[in-house]
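With one protein chain withheld, the remaining protein chains of the complex are depicted in position.
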Amino acid sequence: MKQLSPTKYICVIIAAGSIIGGPISLGAAGDNSSSGAVIVAQGTPRGAVACARCHGFEGASDGSGAFPALAGQTEYYLSHQLQRYASGQRRNAIMEFIAKALTSDEIESVARYYAHANPPSYPRLSAPPDLIARGKQLALMGDASARVQDCVSCHGPNGEGEPPTIPYLAGQYKHYLEIQLLMFNKGYRTSEQMARVAHQMPEQHIEAIAVYFDQLPRPANPTNEEEIWNQSTTNSQVRRKRLQKK
Amino acid sequence: MNENQLSGSRRDFVRSALITISTGTISTAGAAARDRAHTPEKEQRFLNDSEKEFLWAAVDRLIPPDERWAGAAEAGVVNFIDLQMGGAWGRGDLLYMHGPFRQGSWTQGYQLEYTPAELFRRSILAINRQCAAQGTPFTQMSHTEKDAFLITLEKGELDLDGIPSNIFFDQLLDQTVQGFFSDPIYGGNKNKVGWRMIGFPGAYANYFDLVDKHGIDFRREPLSIGEQALAEFGMPMKESK
Partner (left out) sequence: MPQKLKEVDVVCIGVGWAGSVLAYELAETGLKVLGLERGQARHTVPTFQAPAMHDELKYSVHKGFMQDVRTESMTFRNDHRDVALPIRKWEAFLPGTGLGGCGVHWNGQAWRYQQADFAYKTHIEQRYGKKFVDPELRIQDWGVTYQELEPYYDKFEYLLGICGKAGNLNGNLEPGGNPLESPRSREYPNPPMKEQYAGALFRKAALEMGYHPFLQPSANMTRPYTNPLGVTLGPCMYCGFCERYGCEHYAKSSPQSCVLPVLLKNPNFELRLQSHVLRINLDNTKKKATGVSYMDAQGREFEQPANLVLVTAYALNNPRILLLSGVGKPYDPVTEKGVVGRNYAYQTQSYIPVFFGEDVNLNSYMAAGASGTVIDDFSVDNFDHSGLGFIGGCYVMAGSTNARPIEFHPTPPGTPRWGSKWKEAVRRHYNHTAVFNLSGTSTAMRWNYLDLDPTYRDAWGMPLLRMTFDFPDNDVRMARHVTSKASEIAHRMGAKVVVNEPRTRPFTVTTYQSTHNTGGTVMGADPSTSVLNRYCQTWDVPNVFVVGASNYPQNSSYNPTITLGALIYWTADALKQRYLKRPGPLM
């Protein structure tokens, strides 16, 4: 997918601003989702690069799989990952600097923004049906000889995630999933939950699992107001508790 | 053989397979989910119509509906009981059913010679007979009258054709609670109403990050074992309220 030019970003912001309602001002403490849109489109004065450059204004990234789709991941998960980048627990040459440059409020804003972003579905690369079928078996049943459990018991039915803490895999880019599983496998990315699973997983499983999830539709964002409220209540309470622990 | 008959036989197979489902038979569950559109409750399995009517009326008092939450009847508990009684549980396959049968103390548990299905059938028949003889079928009683009748059953004050009524009542109450709170794949807990009411998140359960976030108000759509099949076959995961 072609990168949007900066001019197009600005047009989209203005249009979005009129939908959301009210003027947009940089650094305003008012409407979080609009300040999230500003950060996504323009970056921040402290030097965080605009998220949209890599992840797209709609959170679907550029489709290459070099950057993950963010749209519809829960606010909790997105802000948690940014916190991990900021603290160095999760390593990435680009993301670490960006995350460190964001304040806690800004993290919350962009996380909320992408949690509610709703890009259209883009066509996927085709994959051999038997590879998809193998990936499905691994995702739903695991592998006895490799001693790896299924993916869905944590990552939700059809890979739709278990909000708020566990991300969806359905519709995530194949290339990105492969790289992450390899990073877990080699120990470059750490996670208490994923470490053993990925370590046990033979590399030939990784592609199968990645193509399976890639070709699944991305789960629907919550559209019901009450559900959004519940999601953000949970998220903000969880966040508050987490911050209190520090 | 027309399409309905084909669907019927596949539905029967799928439904009985569903009861003995172990793991990995996702496509079976999916077919069952798809077939729900064919209103399976109208189909005869174990319970006959008068048993279903009695049970509907009874479970509706055991767990009544309120303004916010459906009761056992709307939650599909009668459907659940029908499936249970028509399956391994009802047949007594999960019990030691060898004689001799004698009464003992309450600490020794169930000692009647009837399988659960037989117990239900005999008890409901006896109840319907006794109510008819006294003038008002159970299904036509007022709420207060029904409750009073259930209490007499509960206290063991009636003899149901040789079965102490409290034994039947206890099993009925057990089945009702099970039907209200078990996974919806068993035909009850429709729309996961039982789980929603109490805030139980269901069969997908991973709380590694949340267990020590003390006191959070965690709310999530409850997820059933059948969710994978529903998602796969394109049916909406979030059922209408």
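Going in written order, the chains are labelled A and B, and every chain counts its residues from 1.
Going forward, a contact is a pair of C-beta atoms (placed from the backbone, for glycine too) under 8 Å apart; a residue touches a chain by one contact, two chains touch by 3 or more.
Model, not experiment: these values are computed from the prediction.
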| item | value |
| --- | --- |
| Chains on display which the left-out chain touches in the complete complex | A, B |
| Candidates A:36, A:142 or A:167 - the one touching the absent chain | A:142 |
| Interface with the undisplayed chain - residues on subunit B | 21-24, 61-64, 66, 69, 71, 89, 92-98, 100, 102, 104-111, 147, 150, 154, 173, 176-178, 181-183, 186, 194-195, 197-208, 210-212, 214-218, 223-225, 227-228 |
| Interface with the undisplayed chain - residues on subunit A | 141-144, 147-150, 152-154, 157, 192-193, 195-197, 199-200 |
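What we mean here is this: only the chains that are shown with their structure count from here on.
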| item | value |
| --- | --- |
| For subunit A paired with subunit B, centre-to-centre distance based on mean C-alpha positions, whole Å | 40 |
| Of all residues in subunit A, those that touch subunit B in their complex | 140-141, 152-154, 156-158, 160, 162-166, 192-193, 227, 230, 233-234, 237-238, 241-242 |
| Residues of subunit B that touch subunit A when the two form their complex | 23-24, 26, 204, 206, 208-210, 213-221, 223, 227-228, 230-232, 237 |
